[in-house]
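Missing here: one protein chain of the complex. Every other protein chain is in place.
Take a look at chain A:
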Amino acid sequence: MLDIQKIRAEFPILSQKVNGKPLVYFDNGATSQKPQIVIDAEVKYYQEINANIHRGVHTLSQLATDAYEISRGKVQQHINAKFAHEVLFTSGTTHGINLVTNGFASILKPGDEVIVSSLEHHSNIVPWQMLCEKTGATLKVIPMNEDGELIMEAFDALLSEKTKVVTVNHISNALGIINPIKYIIDKAHAVGAAVLIDGAQAVPHLKPNVQELDCDFYAFSGHKMCGPTGTGILYGKEAWLNKLPPYQGGGEMIKEVTFEKTTYADLPHKFEAGTPNIAGGIVLGTAIDYLNSVGFENIQQYENELLEYATKRLLEIEGLKIYGTGKNKASVVSFNIDGIHPYDIGSIIDKLGIAVRTGHHCAQPIMNFFCIPGTIRASFSFYNTKEEIDTMVEAVKKAKTMLS
């Protein structure tokens, strides 16, 4: 059992007032709040060991390098990667995905096929579209059903020897649906395709095991899992990372440079040109330690309670419809009220101190599927409470009265 009040006390922002009301932060899908231990680690880095890494022989540079590489090791352990050099630091999920699509530009040929899903965030659609435009490959889309679940029979039918890459999110950001990624990975591998999993929405809720999943790439962001903004990880299987060309040229990623020829550094440095977000990378390790100390089993169990409670309470409101009614879900509720624009509800409940996301959640194809301009999305974290859900439900009721 989690001691929620103790946990809440570790997040200074949660005791704030917004518009004169106690903050109810339900926009965790966009970014999570940070515990004091993470904030302190960021300060401590700059106060005590700030130096550029992997270069200097001086003590501070070595301390900073060690801290950065220890953090990489923590991530490796956390996601159960085989090697630390399969863990690349990035600026976030989007960066990780673009690193991969950029690499595939020299691999794909006209007639090849890339499969994405209809549940993707724009950042796992657009880079693949750009890749297809560049290479002449074709983009195929796994459709979904009315519950927001991907249709696996349709996916099976899309697969062929033309399929070179399959990419799908672990958990949908707009609806919270958990996708059957193990099935997708195995099926894709059976036709020889590589698989990238967008784990941005999964890592706050669960601990991905990349070896067990057997995915080729797994991209996620640090800021959604209590870490700093501008941090992220791209896991890639060693063989794939060796095969892909570097993403950016610069310092750090080279072995030897002459004007005739440059040889690239070994993994992971080949993909880490320039001075990275050193503080962020180190502190991401702190965030992962923190989450593990709370415990993912505890987190999941508690967040499921919140999800069930919120679903039940929201459905008490007449005319309220939840999108993403599939069984396998993370703690996200996406909803609308009949005849009312989500923006109107969002604006009013913001005045009541409640932070939710309204709009298309960068997933316009999903909104088009349901023929709606957007939804109101409440996404819960382990530091949220049932009382906060009650406050939101009352606020939504009030907004509904004002707007009807």
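Everything that follows uses one rule, which is that a residue touches a chain if its C-beta (ideal position, glycine included) is under 8 Å from a C-beta of that chain, and two chains touch if they have at least 3 such contacts; residues count from 1.
The rule is short, and it goes like this: contacts and distances are computed from a predicted model.
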Listed names "Na+/H+ antiporter subunit A", "Ubiquinone/menaquinone biosynthesis C-methyltransferase UbiE", "Cysteine desulfuration protein SufE" or "Putative DNA modification/repair radical SAM protein", matching UniProt entry of the absent chain: "Cysteine desulfuration protein SufE"
Contact residue for the chain not shown (choose from A:E42, A:D289, A:D344 or A:E394): A:D344
Touching residues on chain A - with respect to the absent chain: 19, 340-344, 346-348, 351, 358-359, 373-374, 402-403
